[in-house]
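With one protein chain removed, the remaining protein chains of the complex are shown where they sit.
We call the chains A and B, going by the order they appear; numbering starts again at 1 in every chain.
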Amino acid sequence: MKNNSRPLYMVPYYLWIVLFVIAPIVLIGYYSFLDLDGKFTLDNYQNYFSSVYLRLTLSSFWYAFLITFFSILIAYPTAYWLTKTKHKQLWLLLIIIPSWINLLLKTYAYIGIFGLYGPANKFLSMIGIGEQQILFTDFSFIFVSVYIFIPFMILPIFNSLDKLNPALIDASRDLGASSWMTFRKVVFPLAINGVKSGVQAVFIPALSLFVITRLIAGNKVITLGTAIEQQFLVTQNWGMGSTIAVFLILFMFIIMMATGQKDKGGAEHGKVK
Amino acid sequence: MSDTPIIRFENVTQQYEGAGNVLSNISFELERGKFYTLLGPSGCGKTTILRLIAGFITPTTGDIYIEGKKVNHLPANERQVNTVFQDYALFPHLNVFENVAFGLRIKKLKKAEIDRRVKEALEFVNLKGYENREIQEMSGGQRQRVAIARAIVNDPEVILLDEPLSALDLKLRTEMQYELRELQQRLGKTFIFVTHDQEEALAMSDEIFVMNAGEIQQSGTPIDIYDEPINRFVADFIGESNIVSGEMVADYRVRFANKEFDCVDAGLNPNEHVEIVIRPEDLEITTVADGKMAVTVDTQLFRGVHYEISTLDEAGNEWLVHSTKKAEVGSLIGLAFDPEAIHVMRLNESEDAFDARLEAYGEMANEK
Partner (left out) sequence: MGKLSKLGKVYLAAVFFILYAPIFYLIFYSFNSGGTMSSFDGFTLEHYAAVFNDTRLIIILMNTVIVALLSSLIATAIGVLGAIGIVFLRNRKMRNAMLSLNNILIVSPDVIIGASFLILFTMIGVKLGFASVLISHIAFSIPIVVIMVLPKLQEMSSNLIDAAADLGASKRDILTRVIIPYIKPGIFAGFFLALTYSLDDFAVTFFVTGNGFSTLSVEIYSMARAGITLTINALSALIFVVTLGLVVGYYFFNQRARTVGTGGQ
């Protein structure tokens, strides 16, 4: 396997690394220093630190935080109770299946559900609140995002809870801890890696997705991803778009560092677009 | 042709990056058709020797010859040597037949011949009728046989076995010891067997190489090594021993445990400091009056075939006794033994000097 034959069969793979991993990052960096006419400039960076883009970054982080927070809130109990079902692998598969359905279709469904005459509003008028404008609000954006992301939060948390040695819980009970104490002192700290993986799988896409904002939130919510898409495909200002992308990459690395772990969690099966 | 040793190591040293010498300056010759065992604790270099012969690694310095041809850089797939691996290394994606046929298919033999030889090999290891089984369906002992069949089907000159019995339970292991020994005799091939289990080595081998820390400590027939260990390490590693220090008084006279005894060793310097080995089964319990040595019984364990009795003499040496007779803990008893039971070891003696000495007083004893 070694020495003489390696260069040949590895050529396509190395070529891929150079062309599609290293070159794109370098190009993004390079373009972030170009203005609309292709001349070198630092304006993009100056622009980014102006109030408009800073506010955009902050609000994008705030939304991503809320989405992640609610995802954990819903996913943790789900994962916990899933580990106690009889055919847990089957139930888990049922949780995962919706994540394989194209994101666009699920988002599209909510255009109907949250529409003016949709079932959500019918329900609201039935209980006497009356019809509301749900679509194109912060609420609808966060709700749909959480809906899309919970399987990616449930899966890693489930995996780490499921890996937990049940004898540890018995031991904790045996030593006199109540079930709440056992959860707080034993289960939660041991399964924290699952939460970290889940945060990784949710927070970064929540910063960068532009489909949900475009379809559900109208122009009410702009995330970093939406801004990049806007700059590249609408305004055609690739320089500014690249600058925002540079910062998104930076944030991505920071988040990965913060949620990094030595013992690898089980977030590999999730797929997030 | 048959005079050339099948395998010869000449001053072979093996180093791995960062680590020290795994093998230091090893030289030996192996004869065709014998059952050899490399015996030693883990990390002593025995598996490295096997991998060098198989061709998975090349020696750092020194030369390796197979049938008189230097093979230092001959890759594994071009050597007339096959290995039975510790974890068997059977291909999980192939069934029993295909595993055994692997080497023959590589050689692109005719289908009929492959068929015939695989069937023969499987019959040889008593696995007739198992051709279409998946590896996963086979028990540990059966996998072991498949691995052996896969090696012998290629008709190699040498078969290397890397602790192949270590994964089996005790009963199966003993069974396989008989089978392997018998197999080697039927095939007439050279077997090189690696193990850390001294009983295995003693039971099966024509010749044993005892290794420690990258060096060969002693080589010889199982009986030689058991009866005449060269040093404390070998005496300790092979079987159970009582090792105490003492000194030679004169030829055939040795002093230990504050007493003088007759022995059969000679040719050492007067008053030379030596180590004395007496095997527990050579010590016999008698009365204090009849014994050569008086000891106090310290503890006693029933081991099934015998009692294992730990005793202390007045000098504070511990003497382990294997006896079918029971003793009373705390009582004073006598120990009797023949002069032949005393084995005298010189400190830091080389294997050559040791062999020469043994031969010399063998002759002296004959003259008497």
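Observations, loosely collected:
In the analysis below, a contact is a pair of C-beta atoms (placed from the backbone, for glycine too) under 8 Å apart; a residue touches a chain by one contact, two chains touch by 3 or more.
Being a predicted model, the structure only gives us computed values, none of them experimental.
Although it is not drawn here, the omitted chain touches the following shown chains in the complete assembly: A, B. In the complete complex, the residue from A:66, A:169 or A:192 that touches the missing chain is A:169. Across the interface with the omitted chain, subunit A contributes residues 1-2, 5-6, 9-10, 12-13, 16-17, 19-25, 27-28, 31, 74, 77-78, 80-85, 91, 93-98, 100-113, 115, 117-119, 122, 147, 150-151, 166, 169, 179, 200, 204-205, 207-211, 214-215, 225, 228-229, 232-233, 238, 241-242, 245, 248-249, 252, 256, 268, 271, 273.
Although one chain is not displayed, its contacts with subunit B can still be listed: residues 54-56, 75-78, 81-83, 85-87, 89-94, 102-103, 105-107, 134-136, 150, 154.
Simple rule for what comes next: only the chains that are shown with their structure count from here on.
Centres computed as Cα averages put subunit A at a distance of 61 Å from subunit B.
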